[in-house]
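The structure's right below; bear with me while I get my questions together.
Note that one protein chain is taken out, while the other chains of the complex remain in position.
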Amino acid sequence: MPGSLLTLLSDFGLRDGYVGVMKGVIAQVNSDLVVVDLTHQIPPHDIAAARFSLMSAYAHFPQGAVHIAVVDPGVGSTRRAIAVRIAEGVLVGPDNGLFSGVLNQSPVFAAVELANPQYWYIPQPSATFHGRDIFAPVGAYLASGVSLENLGPAIAPDSLVQLPLPTCKQTETGISGAIQAVDRFGNLITNIPGTLVTGKLWSIEIDRLRVVGAQTYSDQAVGELVALIGSHGWVEVAVNSGSAQSHLQQTRDLAGGPGNPVQVVFPSLT
Amino acid sequence: MPGSLLTLLSDFGLRDGYVGVMKGVIAQVNSDLVVVDLTHQIPPHDIAAARFSLMSAYAHFPQGAVHIAVVDPGVGSTRRAIAVRIAEGVLVGPDNGLFSGVLNQSPVFAAVELANPQYWYIPQPSATFHGRDIFAPVGAYLASGVSLENLGPAIAPDSLVQLPLPTCKQTETGISGAIQAVDRFGNLITNIPGTLVTGKLWSIEIDRLRVVGAQTYSDQAVGELVALIGSHGWVEVAVNSGSAQSHLQQTRDLAGGPGNPVQVVFPSLT
Partner (left out) sequence: MPGSLLTLLSDFGLRDGYVGVMKGVIAQVNSDLVVVDLTHQIPPHDIAAARFSLMSAYAHFPQGAVHIAVVDPGVGSTRRAIAVRIAEGVLVGPDNGLFSGVLNQSPVFAAVELANPQYWYIPQPSATFHGRDIFAPVGAYLASGVSLENLGPAIAPDSLVQLPLPTCKQTETGISGAIQAVDRFGNLITNIPGTLVTGKLWSIEIDRLRVVGAQTYSDQAVGELVALIGSHGWVEVAVNSGSAQSHLQQTRDLAGGPGNPVQVVFPSLT
């Protein structure tokens, strides 16, 4: 059964009051809910960044948490509004692929289209702010114990939109992947799971620069590049007390952003 | 009677801990209150931006919510500290016009000057941070059930400061108005109520560029200008999956900020 904790993720920023308004609508449904912001600083319309943030966070919340995610450039068009039940809780938002990272890790138990206006904020939702008019109240009702099945007709899990993304695959000399996110510290987070390198000697190559795999930032001197398994479980490239992205931009004129290819190399194979 | 939800709006930003300190003072009065941030990213000293944000948000909170708003360049001078009761709840902050947007929509039931030191944080408030010393504790007491009348002497509603702003008026060919806010997405929000164009054919002109009125962003192709009624109820100019402000800056060298004049045109009249 869903619990009483809600998280919010969006590209609304914190400047305009859109997030505050969603919390007002949630409080109108149930002011006892605990509401946690995951982030509202997703770059406008960046579904891939939202996918990574939600995938990195959802497993760290209490069982039954409801996650509302709104990066929704197709709002008001024919894209579906959905809720999806997984083992850990419920996801609520637009069906545009932003849940595909979570759903690669946790299978769908049930999914519905949010077609029942009884759980909306207003009978005629605006064409531009379903975060306020549909997702916030529906999430609040779910976290208050309303059953997923009440919210609208069931939809087939395999009909949910997938986001096309660079893949990670074994090669003759190691693993080929790509950067999937860059965090505030300038750490370059790849799409290579740390489990593939744990317990091995490994290096990572980015733009023909090789960085040796280590345990933590301070395994290299301050200002030096270091490769490690990040706290999110992915292989990442960092700089001790600095920014790997800035380092690569300054020393190699390399953007070092999402999509940039990387290769993990195992010495025994080279 | 005021309820147990407080909102906070300020130009304090989120870098310095000023907002956290206000929440500490609120928790000292009553740690059971629900506290929601509307925004703290109002540009420093920008009373007009604060006015728009609060006006756009207050109606979406539970009945009786208390709204503390602190954009207060005159702190420590002779400007009054006030609380104002309206149908939806209570407003608390400096009397400098930041409530005038709300009060244009919702009449004053009662207003007081916050002169009773019994509800302040300290008997001698600082000259620079009434958010901490007066507005936070007074708001917390109000949300905890203290009556407005206890906080200080009544003041005449018509003595409250009004912010001078561009007006919206009917013309021979349509409606003349101005941009009143630009949001994070670069949407240009005018001061023309959507009710004046609902159900009609209409276009909007900005810098002699005409944009046809539509329903939602995706009524135009990605990257194209579109005019619509925004979720806040005002006529706005947007770009599908982009920024109208950036678009106008790049294609027409137009700032496209608050105050910029716009005209709604009805084809039948031209």
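Per-chain numbering from 1; labels A and B assigned in written order.
By definition in this document, a contact is a pair of C-beta atoms (placed from the backbone, for glycine too) under 8 Å apart; a residue touches a chain by one contact, two chains touch by 3 or more.
Computed from a predicted model, the values in this text were never measured in an experiment.
**Q** From the list A:Val102, A:Leu165, A:Leu228 or A:Leu248, pick the residue that touches the absent chain.
**A** A:Leu228
**Q** Residue-wise, where is chain A in contact with the chain that is not depicted?
**A** Residues touching the hidden chain, for chain A, are 4-5, 7, 9, 14, 34, 36-42, 53-54, 56-57, 60-62, 65, 183-185, 215-218, 228, 230-231, 240-243.
**Q** Could you please point out the chain B residues that touch the chain left off the display?
**A** Those residues of chain B that touch the unshown chain are 12-21, 23-25, 27-28, 31, 44-45, 73-77, 126-129, 132-133.
The definition used in the following text is that only the chains that are shown with their structure count from here on.
**Q** Find the geometric centre of each of chain A and chain B from their Cα atoms only, then give the gap between the two centres in Å, rounded to an integer.
**A** That gives a centre separation of 31 Å.
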